[in-house]
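Got a structure for you, written out below as structure tokens; questions coming shortly.
All protein chains but one are shown at their positions in the complex.
For clarity, chains are labelled A and B in written order, and residue numbers in each chain start from 1.
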Amino acid sequence: MRLFELGERIAKVHESLVTLPELAENTDVRAVLLDIADDPAALKPYLNRLELVVLRFPIFRDGRVFTQARELREYLRFSGEIRAEGHVLPDQAAFLKRCGVDSVVLPDGSDPALWERQLSRFPVAYQRSVLPSRPVGAGLRVEEGT
Amino acid sequence: MKRAVRVGTDEKLVLTANRLLDGVIVWRDRLGQWRPHIGVAEKLDAEQVAPVLELAQARAQADGVVGVYEVAVKDVEPPEPVTVRERIRAYGPTVHPEFAVETVQ
């Protein structure tokens, strides 16, 4: 497994990763794999002990991952690591980061240099995300990151 | 874009695709080359087509084409597509006669 860090948090490898239904029974587990159809709100009771939430793209076109990540950060104020895996493209790197994802399990053959380039592609954004930001010029535009 | 192709008794199949770089419609000839005129397309029997199609699809990237599929044609010379859609692909839009694709080689 090759991990690519999007830059907000250091990625850590966890021994055991369970699904949402298994989380209740395994009280010492600190990492969970959310199904694409799972509502992140279901993680509420476990937030204190969770260090990692893995979100899985069944296919890169399935954009629910972005909303799941955002709800984790914005509604649940989850401060651990969020990781994306599955069928994901480097073209999505900045979108993922801006929705609160910290790391990606690189698909086979995926070139980290492409991922790196996508992260610094755009100098500004036209809407707020979960990242800290400062206005640039007048209007909606912001510069993101710390 | 892939539709089930029904082949009538006096009909054959030809393979078509678009060229990756410029989108031009191309037809597969006897030598496996992709060329812009249906007149040179190799006519295949329904039973023959599956392996040829599979091979052409597998080679699409190397051959610089995209969206390979089979088209039913009348078994005449040059082959003539059965459906309006494929006739428009073969000969050009009906509303711009000046863009017609000639069918001779």
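The rule is short, and it goes like this: contacts are C-beta pairs under 8 Å (C-beta built on N, C-alpha and C of every residue); 3 or more make two chains touch, one makes a residue touch a chain.
Rule of thumb we're sticking to: contacts and distances are computed from a predicted model.
Undergrad: UniProt name of the unshown chain, from "ABC transporter permease", "Succinate dehydrogenase iron-sulfur subunit", "Sulfite reductase" or "Branched-chain amino acid transport system ATP-binding protein"?
TA: Missing chain, UniProt protein name: "Sulfite reductase".
Undergrad: Identify the residue among A:His14, A:Arg30 or A:Arg141 that touches the chain left out of the display.
TA: Residue touching the absent chain, from the options given: A:Arg141.
Undergrad: Touching residues of chain A against the unshown chain: what are they?
TA: 39, 60-64, 66-68, 70, 74-75, 89, 91-92, 94-96, 98-99, 111, 117-118, 121-129, 136-141
Undergrad: Since one chain has been left out of the picture, which residues of chain B touch it in the full complex?
TA: Those residues of chain B that touch the unshown chain are 1, 18, 20-25, 61, 66-67, 82-85, 88-89, 92-96, 99.
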